[in-house]
Structure formats: C-alpha cells, structure tokens
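Input: one structure, supplied below.
For this depiction, one protein chain was excluded, whereas all remaining protein chains were kept in their positions.
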Amino acid sequence: MIDEVVKLEIPARAEFVALARLVVSAMAASDVDLPDERVDDLKLAVSEACTNAIEAHDATASPERVRLSYWADDRGLGVRVEDRGPGFDPAALPDHPPVTDPARLKFERGLGIPLIRALVDEVEISSSGQGTAVRLLMRNAVASD
Amino acid sequence: MIDEVVKLEIPARAEFVALARLVVSAMAASDVDLPDERVDDLKLAVSEACTNAIEAHDATASPERVRLSYWADDRGLGVRVEDRGPGFDPAALPDHPPVTDPARLKFERGLGIPLIRALVDEVEISSSGQGTAVRLLMRNAVASD
Amino acid sequence: MDLGLDVSERGKYAVLSVRGEVDVYTAPRFREGLIELVTEGKHQIIVDLEGVDFLDSTGLGVLVGGLKRLRSHDGDLVLVCTQNRILKVFEITGLTKVFSIFDSVDAAAAAGES
Partner (left out) sequence: MDLGLDVSERGKYAVLSVRGEVDVYTAPRFREGLIELVTEGKHQIIVDLEGVDFLDSTGLGVLVGGLKRLRSHDGDLVLVCTQNRILKVFEITGLTKVFSIFDSVDAAAAAGES
C-alpha cells in the first residue's frame, strides 16, 4: 500500500490550506468508500491541522514547509500533517470540548483540536521541540461507527 | 521564492493525473496573473507530461513515483514533472507537429509532446537512463506573447 | 480561493451574505467586512451563511469576535444557515447555544421585529 501514498508539500502560508483540503477530495473521489459527509469532516480536520501547522511556523518565522501525506487503504482514508514548528503539549488541552460550559464562549480560539477529535475516527498527535505531526484516519463505512 | 514551491508526489497511476492538474488550478487561483485560457493550456500540458511519466513507469514496472513541483514567481507559473522511467531521446521526436501532413492521422499516439510544445511558453525536457524531467513555464500576461 | 461578501439591508438589520470558503486565508477579509459594518454604526447584523461551502474554526472565531463586539454596542449578530455540514460545526463547538440561527433572512428579520 505504500505506493498509494500521495505527498504534498506546501509553504507555511494561509493560501495553501485550501489546496491541502482539495487533495482530500481528490483522494476520496478516486480511492475510497466514504460518504460525502465524512469526507467533508476530514477536510475540516485537515484544514484545522494545517492552520495550526502554519501558525506554528509563523511563531518561529521559520521558512520550513508543511508536509502532508494522504493514503487510502482497506481501513479508510488517512492524512498526516507535519510541521517543524516549536511543538506543544497536546495532553495539556482538554480531550473534548466542554460544549455545555458557557465559559468557552469567551474564546474565539481553541476550537480546532476539539473539532478534529470530534469529527475524525482516529487522531494521533505527536509533538516535540522539533515539530508536530497530526495523523488522522477516517474509517471506511463498514469499519466506522 | 524557493518557499513558494508546492511539491506533489503521486503513485505512477492513471487516476492521479487529475490531481496533478488540480494543483495547477489551485496555484493559478492564489498566486498568478494568467488568463483562464492559459491556465487550461498549462493543465493540458501537465496532463500530457504526467501521462508520459506514468507510462514510463509502467514500462519498467517500477514502483517509483511521479514527482511534481509547482512554483509561481514574477515570470509566471512553472511546473516540473519528474519520473524515474527508462528515459527517451526528446530530440528524436519532431519539434513541431506536421499538422498539414495527412500521414499523422494514422497515429493515435505521439500527440502529447507536440501539444505541450505548442501550448506552453517554455518547455525543457531532460532525459537519461535514470528518468525524465519536463519543465514547463507559462509566462505572466505582461511577459507573454 | 474565493470569498464573496455582499451587504444589503433588511428592516433594522444589515445583512452580510458570505459566499465561498471561510478558512485561515479568507477569514481576515470576512472579519474586515464585519468590522466595517460595525464602524458604519450597523449594530444589528444578520450573517447569511447559505452561500458558504466551507467554514472552519477560524470562521467561527470571526463570528464569535463579531458577536462580542456587537454586544458591547448593545447590538446583536444572528445567523442564517440551513446546511447540515455547516450547522454541525456550530453544534460540536457548542456555538448553537450562543448564536440564534435561522432558516432564512426573512425569518431572522421577523424574529428581530417581534
């Protein structure tokens, strides 16, 4: 399955996030058995992860780029978003959004990772001082909940 | 300008050629000053070059992938298509299609590189036993003919 | 990628109709559009999201920011949205509890008159 991987490398700039989403649609059109709604959910998650990756590079004014891999296999459609930003501690963020807590309404930010976790079947975030990798997997119809 | 480059790596399979074209549209939408018609011409050329790259890999049954770079700068929109196929001698092909020669109508093939040369402002083909790279540049409105 | 913004009037409301994709690239233009209305003294705003194809958390941020700004002027910002994939984002983030969301600009304007 390794040769089923599509790789995309983009400058860490806002205008390229749309391209990262577009590749999800293209992969979904050719290779997988996901309902449109789940493809949309994955696009949203990729958009959030890419936005964070770009902002991480902004923080360091690093000219590094954001690297994405997309793969389709029996399990579903996967995307990995990798940056060389300063990293962060994902465990320090709440696992799920406290949607009932009116206090969160004070925040215009901090919605990205909760959205990713709510929308995507499998989410793995690994982060260090060298950068961050977010691995997303949307499971095929049969295997999904 | 080096960080303006977008890179795409696809399996050498027919279904991914559409993705290679899609990235041309995405680059054109965000970064350059090319009329739609010239963007369409560049998409056609990228499609031809990618098709050749994929067929070159078919010939060797090689699991290698096709690598594309896209860049936008003052001069225009550029795309490089690279394969690790067996290579060929581009000089052995006619520079321009003999459009008036009725004999060419016998051929269902051999139209790709003539189309590329007719449509794109600058075309550079380098090929060896290690593979082939096709570099295409569509010049911005001001600089174009 | 394209973002389209149109402004119109409906009763006491200014209506900002958004078309296209709202993400980190286009959100700044969306934010400017909203701020411009507030600066012009429009403190009752309907944001019509029916033409939006995509909206992520940066778009949500613009809306929450706009709402806070308007409330500080005793104004309000209400939404028009019937698309499930967009509504879903508001639901997951709990923002359906913050925004009044209507099926049409007419319904939003009528609610404001009552």
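Note that the chains are named A, B and C in the order they appear, and that numbering of residues resets to 1 at the start of each chain.
Here is the rule we go by: contacts are C-beta pairs under 8 Å (C-beta built on N, C-alpha and C of every residue); 3 or more make two chains touch, one makes a residue touch a chain.
All of these numbers come straight from a predicted model, not from anything done at the bench.
**Student:** Please identify, in ascending order, the residues of chain B that touch the omitted chain?
**Tutor:** Interface with the chain not displayed, on the chain B side: 14-15, 17-18, 21, 37, 40, 43-44, 47-48, 51, 54-55, 97-102, 104-105, 107-109, 111-112, 114-115, 118-119.
Heads up, the rule we're going with is that only the chains that are shown with their structure count from here on.
**Student:** Measuring centre to centre with C-alpha atoms, which chain is farthest from chain B?
**Tutor:** Between chain B and every other chain, the largest centroid distance is to C.
**Student:** Could you work out how far the Cα centre of chain A sits from that of chain B, in whole Å?
**Tutor:** Centre separation, chain A to chain B: 30 Å.
**Student:** Can you work out the whole-Å distance between the CA centroids of chain B and chain C?
**Tutor:** Chain centres of chain B and chain C, defined by C-alpha means, are spaced 43 Å apart.
**Student:** Got the chain C residues that touch at least 2 other chains?
**Tutor:** 1
**Student:** Check each residue of chain A and list the ones that touch at least two other chains.
**Tutor:** Correct list: 15, 18.
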